[in-house]
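Handing you this structure, nothing more for now.
Removed: one protein chain of the complex. Kept in place: all other protein chains.
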Amino acid sequence: MNSKKLNRRDFLRISALTAAGAALAGCTTPTPQVVRETVEVPVKETVEVPVQVLVEVTPTIEEKEPVELRVAWWGNQTRHTRTIQVIKMFEETYPWITITYEFATWDDHWTRLATQAAGGNLPDVMQHDYARLAEWVGNGLLIPLDDYVDSGAIDLSNVPDETLGGGRVNGKLYGMNLGVNALCMVLDTDAFANAGIELPAQNWTWADFEAIAVQIKDKLDIWGYGGNSLAHDQIWRSVVLSNGEWIYTPDGKALGYTDDQVLVDHMNMILRLQEAGVIEPRDEEVARASLGQQGDPLVAGKAAMGFMWSNQLASTWTAAGAERHFKLVQIPRLAGGLSAIYVKPSMFFSITAQAKHPDEGAMFINFFTNSVAANHVLLAERGVPVSTVVGESMQAVLTPDQIEMFNYMAVVPSDCQPVPPPDPVGEANVRNNVYYPEFVDPVLYGLTTPEEGVVVLRELADEILAAS
Amino acid sequence: MSDTTREWLLRKARGKARPVLKRRSRITRQNNLMGYLFLSPWLIGFFIFTLLPIVASLVLAFTEYDIFSPPTWVALDNFRKMLFQDNRYWRSVRATFYYVFTAVPLRLLVALGVAMLLNRGRRLVGVYRAAYYAPSIVGGSVAIAVMWRQIFGVDGLVNYALGALRIPGVNWLGDPRTAIWTLITLAAWQFGSPMLIFLAGLKQIPVELYESASIDGAGGWAKFVGITLPMLTPVILFNLVMQIIAGFMAFTQAYLVTAGRPLDTTNFYALYLYLRAFETHEMGYSSAMAWVLLLVIAFFTALVFRSSSYWVYYESGRVEE
Partner (left out) sequence: MSVVGTLRSPARLSKRNRDRIGSAIYHLIVVSSCFLMIYPILWMFASSLKGPSEIWTRLSSLIPKVPTFENYVNGWAGFGGITFAVFFKNSLFFATMATIGAVASSACVAYAFAKIRFVGRGFWFTVMLLTLMLPVQVLLIPQYIVFSKLNWINTFRPLLIPRFFGNAFFIFLMMQFIRGLPNELDEAAEIDGCSKIGIFFRIVLPLIKPALITAAIFSFYWTWEDFLTPLIYLNEPRLYTISLAIRSFSDPSSTTDWGAIFAMSSLSLVPVFVIFIAFQRYLVQGISTTGLKG
């Protein structure tokens, strides 16, 4: 059983490492001693008296005139319910502020917010995404949070600076990190045990992956790998990253990697495995998609490995059932290559430029980040919290899936890459109109070869990026 | 030419005197007044809520507009890109035409057939009617999309039934040759709306016509061809036009069930247009696509209307359009 309870020192180390990991300056090995100092905050390390904790952290509460704050986020029923609970806690703490909230699914959230932006109707605080932050900042739709940080309205004294890098555009902070996660390969440890295969190390390669997948198929007659396609654009990025490059140039006007061969090799591997029946074929993946995690082969026991974001492990494990066991390892890297992953902010809260009450919005963000009680309600559903204090306090309430996620996020920073720059404008276009329809699907459906495919990919992608 | 013009010319030719013109013009003025009075709800709504957005979308078709920043004029660039540089566009067109020319006739035939079946007024017909209409009610919900995917999934009901007949299963949703048929069957399954309209039309045929035909010795088929069909033609015209328009604008089912996959074989025009607008924020391109669609639909609709004078019978007489 993997889920050993973490002791206190491990926990502090996890929090510090998680933080230290996402450095723009690159990953460094941890020094546990540093941890002790940063834990010194004027906050009692108890969970029982949340109100007291808050009173000490937040500025004085004076009588103010009523303010109505609008907050918007995406998620599912679990997130909606928990977030609403936190909102009620916030309203109790700040009685003159009422929050009207708006939530939706991922797609609907962006449809609605784009429409609101066009109509000048954006809410005060909105949940944001790493891939879209640059576009919104570039269009002047978000305001920087630096002033609030400097004044202490958003108290980041417990938040290591490295976790904030992902939310910075042009040097200013536009998004408050709501939790960190990283890409991971999820292994069904029971399946591995049944097949007599040793669990791979964190720095395993694609060659190792292929060998293991074939073995699983041979021994257990299930897919070695299933779920999100191995040609998913996140894997594309990871392959290029492992090769030491990034898929976009710094100015975002063209594809930024020069070596197409790694992608060709990767696609050829997928084709081999598809042909041999070792992985879920593309047409079956298409037929199964959109069911969410319940349809996932890993969940159903039809595959032994799958990739996802680390904070998605919770829902996967829930869907699979508590009696299963999973372990997270890094996405495989190229032979002789660098790590294929980086520590990423899972999502942000941002204050929009059309906000009517940006100050109160900042207070909400502060509460969300620092309130221990609030985070005990949220239960790291958005990712590992960035505040070390919060992270530490959660030790008592973690479930096995969360422990695995926290464990993983503890080891990743010691061997990972720095956060890449935000995606350029036109990224969605490249991904939706070129990468999948003109490259991945034709190759995996056998209509073209990987060698031809990468040429088309580069040509069309460069065209789009140059024009945006 | 309009009625008034033709009448005026006729009168001129026959050399009628003025007083007749005066009576006619009073009636015409009364007609105009009444006409616009009854038309006013739609007309007002049109000017307030519809005209401006339509004009805006037309202008946007010639611009590049990412929703967040003001549009920039690019003239015919969107159209050029769309027609000559966009592979997905043509796949989308092909998928849409395929759908319209299979799903629409299929749906109408089934609807008419079932309506005729239900019109006999045997017992329990109300229950049957509700059952046949039920699929349309579930319409475009998330639940039906999931169900449909399950039914056509690799381990789904359809393959299970085929397996019982010793026919190998098909990957309906993942195979580019068959995916669109999952949507066509979905459209045919939801024939309730045109069926209801046919039913209402059938009910409107006066029973005396059938009675006198029976007295004259006409059999079932003769009654169908001689009374039912002609009296139904206005409704057939309506259903045909509406289903063609709906077919070209098919969106929800493709969005929820297949998301346009695989290989864009179900990437219907309206879906692709929506994705270009809200996924990649190319509102200008999307508007250009919309106006091309409007022209295509208008063309086919005009064709049907043109032909209608040959086969549609109105009890109240031919009316000029």
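Worth pointing out:
We call the chains A and B, going by the order they appear; numbering starts again at 1 in every chain.
By our rule, contacts are C-beta pairs under 8 Å (C-beta built on N, C-alpha and C of every residue); 3 or more make two chains touch, one makes a residue touch a chain.
For clarity, every value in this text was computed on a predicted model and none was experimentally measured.
Taking the complete complex into account, A:A104 is the one of A:V67, A:A104 or A:L338 that touches the chain left out. Checked against the hidden chain, the listed residues B:V142, B:I167, B:A222 or B:L303 yield one contact partner: B:V142. Note that of B:L109, B:L157 or B:L303, the residue touching the chain absent from this view is B:L157. The omitted chain makes contact with subunit A at the following residues, 70, 72, 74-81, 83-85, 87-88, 100-106, 108, 111-112, 115-116, 118-121, 123, 290-295, 300, 312, 315, 318-319, 321. Listed by residue number, the positions of subunit B touching the unshown chain are 2-4, 28, 31-32, 34-39, 41-46, 48-50, 52-54, 56-57, 60, 67, 117, 121-122, 124, 126, 128-144, 146-148, 150-151, 155-157, 160, 189, 193, 196-197, 199-201, 203-208, 231, 234-235, 237-238, 241-242, 245, 248-249, 251, 270, 273-274, 277-278, 283, 286-287, 290-291, 293-294, 297-298, 301, 314-317, 319-321.
Going forward, only the chains that are shown with their structure count from here on.
Across the complex, subunit A meets subunit B through its residues 110-111, 114-115, 117-118, 135-136, 139, 141, 281-291, 425, 428-429, 432-433, 437-438, 441-442, 445, 447. Those residues of subunit B that touch subunit A in the complex are listed here as 66-69, 87-88, 145-146, 149, 152-154, 171-176, 259, 261-264, 275, 278-282.
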